[in-house]
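Would you mind keeping the following structure in view while I ask a few things?
We show some of the complex, not the whole, and keep each chain where it was.
For clarity, chains are labelled A, B and C in written order, and residue numbers in each chain start from 1.
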């Protein structure tokens, strides 16, 4: 559709120019990416053949773990996110299908938000005061019709060494409580106790057994969504220093809620995403890895490469 | 929502009973699955630890191939399928975001069909006269609110040995023409010439360079969608006999169009899916594998596990 | 999009031909519309200038009644229907809007089914064994991409003499109970007692106060959706004989549920729609008309003329 476009673009120009000017004045240090001004994939640059090959070497048993929980219209979601799936049989109500071989088929429609259930936050998701990874201001890439930069179509996937840290085991509890913040010290202690070292390019997943609130013996989805244990500020800074590729957890928001500092909101998201180009994975079902005591594995995520998408429902595969 | 339900269920009973009765009379041989009457994952049962371990052993270089093409509202789709992505910033138009740390974020909504672009056909997709894998009749599982059986939520993912057969090379052309049917003989000859053996549990991908019609030097999306080269009937029967886990191709429909027999439609889909429980992968971008001459690799697909979904936009990862 | 189309059309031909042949064998008497074989608007043909002028003459007080209840994601709906509205501010998160005059705006997206809340059933909605108004079989007009005939885009609107029959008053109850069927005798008796005559071209609305279950003192949405009082079979036949233009009610389905004859479902829909071309209006809030004792009025419905749509959320206006 070429209609309307010229008009709209010219009207936006003044606003964008003004916004960009304002932004440049205030550009923080992190606005400059270590992978260059044009980079759109951040820490995914760490996915080198050497690291991939080493990660593949972690496959010793051939056991496959499906980290994406099943997601449906009843999955707790950050408001006002919702979704629905509708199944139908286009043009097949009265007949036996297409052709002499009677080909019938079901199709489906999805209506809803992509940030529900097991999900990846692309680098266009989290920002600081409308500034995003690489110092991009909102006006520069976040069009209503889809991200023009940082969309998940740019990311080929994430393959590497997965590390699972069992925080329930670290704290000596069945399920970590809401508000428990994983600090740099916690992470280091857990890694040491669980015999695993964190390295540049890793995908680090935290297990808290928080998903027992959804499908355990005493489900409490209200509690599941009201708060959560998770990554703290010093923990996020530590993981950025190590140079991991992605951080995931078995909670809806990956980081601790309520925040450690009253009045702050999702500060770890900001440290990881805009400030360091690190991917975030939420609602990762790490419980079977924890039950098996698997702390190192080949991690493979191939998210759908939807043009301009911010988030995506995913199902990463762990293989050990 | 509990309203309406009792009413509707009772009204449906007669229809379902009648349908089931009719279906049982006519149950074809294939209605009985080799994996048992309750099986919902078909050939994914072949994903054994032993095979996964062997497939991981194929990783020699650590090179990652992203098989899912980028998909957007302009991707050619089987009518009337369409999709859109909309990006926005919930509740952030006038403010600096959430909390004292000014957390801002982009979110996105997807509206459309799941069978667009790179996609997996779950076992609930293709049928013969309204009968599906395991002899399930439409009334037994294809609810408008989502498949109650055979949904892609049931499939943990597909991991195994990937095999790429380069049919352009087999036919000695830059791009295979529409209407070219891959017969059993073609497949055997291509495999032998390309030094690769097909085995039970494999994921077999055919390369035709058909996607050059989308992004090549002379794009012709109309031709892309009007027909295609692909799997023929004897080829499908051969792959079912070998016992592969999935069959994919770099075309929108995987199998040859127009069909080999006039008046038939998507017969290979029927041989693979309802009759043998084999998964189908469409619009797989195999060109880089072909360019590199990679015929064996570790194949990892983790599709989003959306409850009751028939198809899903995917991005399988090949690693060699 | 011209791609795919030729293919699909040719494949459908056999199916359609077969279906049409089968249908013609069995064409019932009602398949021939009194308004001709090509007619797409049925009883809306009765909307003559003379009748409209007379209806306008019923406006004596200038009081406006909004018959469409407020509808939202929490409105009870026939499964699996659902809807959502999302509001956002395209491209305005970081700026002051468009132009030097700072034009900001909210926009909204609707995802869901059109048959929720106050709704009109177009003549493409209800059928008998896949045959619809004018003897059209499903294959002939009900494309997945929208109805090619009988869509609500064809209907200019409905304007005429509205008649409200207060069935709660007729039965001498505060709210009519589920299962109560309005027979021909009931309708004639209510009309006579309430001093109003039914005429050709009327829009007849039945008041039962059933909506008190949604917003009354003791709301019970479960009961609201589980059954309902409403039009019975003899009542539907009587209204068809009178030659009304539309029949509405303050219930989700207009007709009595459970049906008068065990095992039947929505038989009155069939009498009115396919067999007589009469429109159906559901979830009409007639309570204020009843409270005011208004039995005759100018009725004006201008439904959105969405191309190929079957149903539409509406808000008819009554003026007395």
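The rule we apply is simple: a residue touches a chain if its C-beta (ideal position, glycine included) is under 8 Å from a C-beta of that chain, and two chains touch if they have at least 3 such contacts.
What you see is a predicted model; the values in this text were computed from it and never measured.
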item: Whole-assembly copy number, given 3 chains displayed; value: 4
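The criterion applied here is as follows: only the chains that are shown with their structure count from here on.
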item: Centre-of-Cα separation between subunit C and subunit B, whole angstrom; value: 40
item: Where subunit A and subunit B are represented by their mean Cα positions, the distance between them in whole Å; value: 24
item: Centre-to-centre distance between subunit C and subunit A (centres being mean Cα positions), rounded to whole Å; value: 45
item: Touching two or more other chains - residue numbers and ranges from subunit C; value: 11, 14, 80, 86, 88, 90, 93, 111, 143-144
item: Residue ranges of subunit C in contact with subunit A within the complex; value: 11-12, 14-16, 18-19, 80, 82, 84, 86, 88, 90-91, 93-100, 111-112, 130, 137-139, 142-144
item: Residues of subunit B that touch subunit C when the two form their complex; value: 1-8, 11, 14, 76-80, 86, 88-90, 92-93, 104, 109, 111, 143-145, 221-222, 224-227, 257-258, 263, 265
item: Complex interface listing, subunit A residues touching subunit B; value: 47-54, 56, 59-64, 66-73, 80-81, 85-90, 92, 96-115, 118, 124-130, 132, 138, 142-147, 153, 156-157, 159, 259, 261, 263-267, 269-270, 298, 300-317, 319
